[in-house]
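Worksheet: the structure to be examined is printed underneath.
A single protein chain has been removed from this complex, and every other one stays in its place.
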Amino acid sequence: MPGMFIDVQVDATVAKDPAMAKKLAEVCPVNIYAQNEDGTLAIVEKNLDECTLCDLCINASPPGTVRIVKLYE
Amino acid sequence: MRFYEYESKALFRRHGMPLGKSGLAKSADEAKRVAAEIGGPVVLKSQVLSGGRMKAGAVKFADAPDEAARHYETIVPILVNGQKCRAVLVEEKTPVAQEYFAAITWDGRRKCPVLVFSDMGGIDIEEVAEKHPEHVSKTHFSSLFPITPRIAKEAIAATGVTGDALNRLTPIVFELMRVFLAYDLTLAEINPLARLADGRFVVLDGHIDMEAEARGKHKKLLADLGIGPEETRQAREATPFEIKGAEVNAADHRGVAGNVVEFDGNLGLVIGAGGGSLTLFDAVRKHGGKPANYCEIGGNPSVSKAKELTKLILSKPGVEKIAVMMNVVSNTRVDIVARGVIKGCIEAGKKPSDVIAIFRIPGAWEGEGFKILAKYGVDYCDRSVSMYEAAGRAVAKMK
Partner (left out) sequence: MSILVDKNTTFLVQGITGREAVNLTRECLDYGSKVVGGVTPGRAGRDIYGVPVYDCVRDVVAKHGPVHGSIISVPPGFVRDAAFEAIENGIRLIVIVTENIPRQEVAQMVELAALRGTRIIGPNCLGLITPGECKMGGIGGPAANTRQAYSRGPIGIMSRSGGMTTEIASTLTAAGLGQSTAVSIGGDAIIGTTYAELMPLFEADPETKAIAIYSEPGGRMEAELAEWVVAHRSRLPIVAFMAGRFMDEMQGMRFGHAGTIVEGKEDTTAAKIERMEKAGISVAERIEQIPELIRKRLAEAR
């Protein structure tokens, strides 16, 4: 089930890079990011609404490649 | 968390404190069997989480096993201060020469444990302290540095006890002090502590309270004593609604949301935090509102925790609307609570704008929170509306 309040958009260049996926999984305090078996990025949908808008994922990736969308705006 | 007398005594027995022969009976037949095993006169005592058993008629003496069985039937239905009897403790009746009192509790002002001892046990200690202050000693001791028996000795001797009695009492009282510290108790009491005609001492009744916060540290002891995690040991037993609330709270370690106390009104309360909840509950009642529950959210609960609490309250029969209110928040976030509550309403099949009577949580991240509330059409207010006024608005919508 997608988030009711928050969506996360990640550019393919980041999502397909196992190193970036690992980094995102580490920095997110509410476990929105995980890695698939092949190391690529997985979004944990049930945790999307737990996003605290801490921006740690945005800061950890190249500018503009990760976007947090507030669905209530 | 209060222990039953038989649990307190089981703990004392583990620590080698002197106890009379006894057995727990859960039927008249068992009472009869235990009495026969003990042989001779026995006392039957209701196992209930309240004082005042004697006055309520829940303590009886029997000379023969058949009489014990009859007394069992009389005792079991008696409520003592509203508390139900769990079982009956059948104990040998001992001829008592003198009764003493020993208890350890916390002195919140001195911030250390205090040992209270009296050579006038068996009766209300407050009364003894008032009428015979020279027979009551109060001795504070360290919870940081090792304790030794001399503290117990000094406390006992201060009431005028000397001779053989002093020397026999000292190790018992000292052990009580050690038990108090070992299990994070908030009360360890023996009353009466009896001296028999032959000079021996026996613990006749005991009362133990363990700090709720320390239950996790003493899981093994509690399991050994048969005290399950679902037993809250509050002034009344937890209702199924309250047990479900505790489950909601325990399911997620982030923040507090879920611990509820059930009332029978129609206005569900999603309120916080500790002090804010007390304030808001008073305010709802002052406006003539009928709360369906008390609860506390705080410590920045997760969205899912706030959601589950909301669903639980909305599922309670008779709840028509919920009021979501807190004091100006610092660590709990307005937007996180708003998300959780709205999601809870929707998952419960209700429209947030219909079922939320008022949302009054100003403070941390209120800008984001208010955007969410506006989007879903929820009636919300900021800090310019006082907690008291917000409660009044919620109550007005119930009429």
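Read from first to last, the chains carry the letters A and B; within each, the first residue is number 1.
Just so we're on the same page, a contact is a pair of C-beta atoms (placed from the backbone, for glycine too) under 8 Å apart; a residue touches a chain by one contact, two chains touch by 3 or more.
From a predicted model like this one, the values you see are computed outputs, not experimental measurements.
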Q: Please pick, from B:Gly39, B:Pro133 or B:Gly274, the residue that touches the omitted chain in the full complex.
A: B:Gly274
Q | Selected residue (touches chain absent from view) among B:Thr148, B:Thr162 or B:Gln234 | A | B:Gln234
**Q.** Omitted-chain contact residue, chosen from B:Ser315, B:Ser330 or B:Ser353
**A.** B:Ser330
Q: Would you write out the residues of subunit B that touch the absent chain, in ascending order?
A: 106, 108-109, 111-113, 142-144, 181, 184, 186, 211-214, 217, 234-236, 254, 261, 272-279, 281-283, 285, 294, 296, 298-300, 326-332, 362-366, 383-384, 386-388
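As a working rule, only the chains that are shown with their structure count from here on.
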(Q) So the centre of each chain is just the mean of its C-alpha atoms; given that, what is the distance between subunit A and subunit B in Å? (A) 44
**Q.** Contact footprint of subunit A on subunit B as seen in their complex
**A.** 302-304, 333, 335-336, 339, 342-343, 346, 365, 368, 371-372, 375
Q: Sort out for me which residues of subunit A touch subunit B in the complex.
A: 4-5, 30, 49-50, 52-53, 70, 72-73
